[in-house]
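Missing here is one protein chain; the remaining ones are kept as they sit in the complex.
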Amino acid sequence: MQKVYPDTRAALAGLLKDGMTIMAGGFGLCGVPEQLILAIRDSGVKNLTVVSNNCGIDGVGLGLLLDTRQIKKMISSYVGENKTFAQQYLAGELEIEFNPQGTLAERIRAGGAGIPAFFTRTGAGTQIANGKDEREFDGNRYIMERGLVADLSIVHAWMGDTEGNLVYRKTARNFNPMMATAGKVTVAEVEHLVQPADINPDHIVTPGVYVKRMVHVPNAVKHIEQRTVRKRTAAPAGTGEEV
Amino acid sequence: MQKVYPDTRAALAGLLKDGMTIMAGGFGLCGVPEQLILAIRDSGVKNLTVVSNNCGIDGVGLGLLLDTRQIKKMISSYVGENKTFAQQYLAGELEIEFNPQGTLAERIRAGGAGIPAFFTRTGAGTQIANGKDEREFDGNRYIMERGLVADLSIVHAWMGDTEGNLVYRKTARNFNPMMATAGKVTVAEVEHLVQPADINPDHIVTPGVYVKRMVHVPNAVKHIEQRTVRKRTAAPAGTGEEV
Amino acid sequence: MAWTREQMAERAAKELRDGFYVNLGIGIPTLVSNYIPQGMSVQLQSENGMLGFGPFPYEGEEDPDLINAGKQTVTEIPTTSYFSSADSFAMIRGGHIDLSILGAMQVAENGDLANWMIPGKMVKGMGGAMDLVAGVKKVVVVMEHSAKSEPKLLKRCTLPLTGAGVVDMVITDLGVFTIDKKRGGGMSLVELAPGATLEEIRSKTQASYYVGNALAAA
Partner (left out) sequence: MAWTREQMAERAAKELRDGFYVNLGIGIPTLVSNYIPQGMSVQLQSENGMLGFGPFPYEGEEDPDLINAGKQTVTEIPTTSYFSSADSFAMIRGGHIDLSILGAMQVAENGDLANWMIPGKMVKGMGGAMDLVAGVKKVVVVMEHSAKSEPKLLKRCTLPLTGAGVVDMVITDLGVFTIDKKRGGGMSLVELAPGATLEEIRSKTQASYYVGNALAAA
């Protein structure tokens, strides 16, 4: 059972089809499977429905697929300051379905966990509730949200072993673990590829069962959307300075 | 904000009340908060509803609270070979609500996650569905199950820092992480008590927000329910012997 | 000269494929792990929260923190991962486990399965069985063909169900049946144990079933 593919193109071979639904991990530009997105761009596949919390920025992350007009519809919680996105949306060339971020995360988790629907208080009494079942439990109003699955999930992990066991680094974890469970096929790019037993089994976040194919991306370029820093003062980091 | 208490009795002080609902982590005798159960026994609190996958064995784990007749009702998936349990149940002194194991786990996870109800295929078409809402999604039948919360959750962890961040060891993780999220108050016993930053933040399974009180149990006694072993052969563990 | 327990397990092992993730129940299903072909990657799932486990530990190396769903001490292998029971059943319910092999008290011709309680007897609970049969992609039952001359392959289960329309295949000491649970195509006898005859099976089976072409011709 060979899960490791030589490059991103090989890892996606046979999986891409016009009109398909793809889940892409990441939050902002953090933990985004950028190398797999590049390969999807190069494949030319189109009319995609993409499930991702954000849509990258101009020319970076999923922004790459906007430039080439490969995306028909986004299911997201926040699309930010992307100019290409705004243009295509205002021109009616791009559909968008906004989900509250936590509802989006939970819908994906539910999809992967065989839960077709669940109730949440998030969005009750707002336009997000339009057309959804509402129900009262213990005196509070909740709306029903559906589980979400995709034809393909692409995720970015810090480290993976050849069995497909994955670990993530810091806030680059974000949507990747749930999406890994909710794709009919999940392809992972990993910064560090190791052998089974090289990851402590108590530390594994995504068990190998969820990962059908993987590719090693040792030179992944990482972007920062909002570079915020503080000046070094004479004294080194003291508690007084900590927020 | 001091979360660490000197002993199990102090850690439970003021939290116990007759008729309350307690979630207790563990599967079989593995990962059971045995020291906290002992303190609950010694407190004499009674008429308890206990949510736990199993009910220990005679004289061990939750079996301790059966001997003293402190439990009124169990919410479990499997109660096994416990004689005291069988006696009290057949005498009508003990109620039991059986839940499929995965439904129980998910109900607890939902309770902690603010999800009042969800749909599952598990149990559809069986007597477990009696009295529950049924609904069809995409051609399949599902039943609605409710989220579950408790007045108190007691969990057992391998290691915890003083902020309440917890990690578990091997299959002793089981129900502990979800239960930690679903108690109005959660008390954790930890085999190893360390300082913040001593646990890699990528490895933390239960973030400190869920743990209100903790107690160090350095000499926790661990039990084995089914000791199964293989004989050492002349050759050391070769692949041929592996099941 | 019907199949022994070991031979039933060996027959069940033929349902394994390279790369499969498999959950094995207690009893005969546990024995299936002895028949995984060399070189085939099969990862065993234990529903308490473990994927990829090895044989029983050597004497003295038992770890109370390392048990399978039968509460037996087991061992870690290089591919092992641990997770919570909620994550474990998300894996099961979500259809990520390829094959579940488990025992049964009764199986009906429509794929209904009963294996968790007998009314009037002390009920121990269903554990993870209901989740497994509802969630796993393929469900194979391994059981004796009849219990004390009572048939176990029935038109309708008389015991409370573990799952409705969930069984894909039944392996008994006398033969192998498939059930077309999805399209309601009924049950078919597709294989005979050595020495078993169509007549013997007919006499010990209450369920209606087709006889596969190869067998009918034989």
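By written order: A, B and C. Residues from 1 in each chain.
The criterion applied here is as follows: contacts are C-beta pairs under 8 Å (C-beta built on N, C-alpha and C of every residue); 3 or more make two chains touch, one makes a residue touch a chain.
Just so you know, these numbers come straight off a predicted model, no measurement behind them.
Seen in the complete assembly, the chain not on display touches A, B. The missing chain lies against subunit B, touching residues 1, 109, 111-115, 161, 163, 165, 181, 195-197, 201-202, 204, 207-210. Seen from subunit A, the chain kept out of the figure touches residues 27-31, 53, 76-81, 86, 89-90, 98, 100-103, 105-106, 108-109, 120-128, 158, 168-178, 205, 222-232, 237, 240-243.
Please note the rule applied: only the chains that are shown with their structure count from here on.
Chain B has its Cα centroid nearest to the centroid of all protein Cα atoms in the structure. Chain geometry summary: the mean Cα position of subunit B and that of subunit C are 27 Å apart.
In terms of their C-alpha centroids, the spacing between subunit A and subunit C amounts to 36 Å.
The geometric centre of subunit A is 32 Å away from that of subunit B, both derived from CA atoms.
For subunit C, the set of residues that touch two or more other chains comprises 76, 82-83, 89-90, 92-93, 135. In subunit B, the positions touching at least two other chains are 106, 120-121, 168-170, 173.
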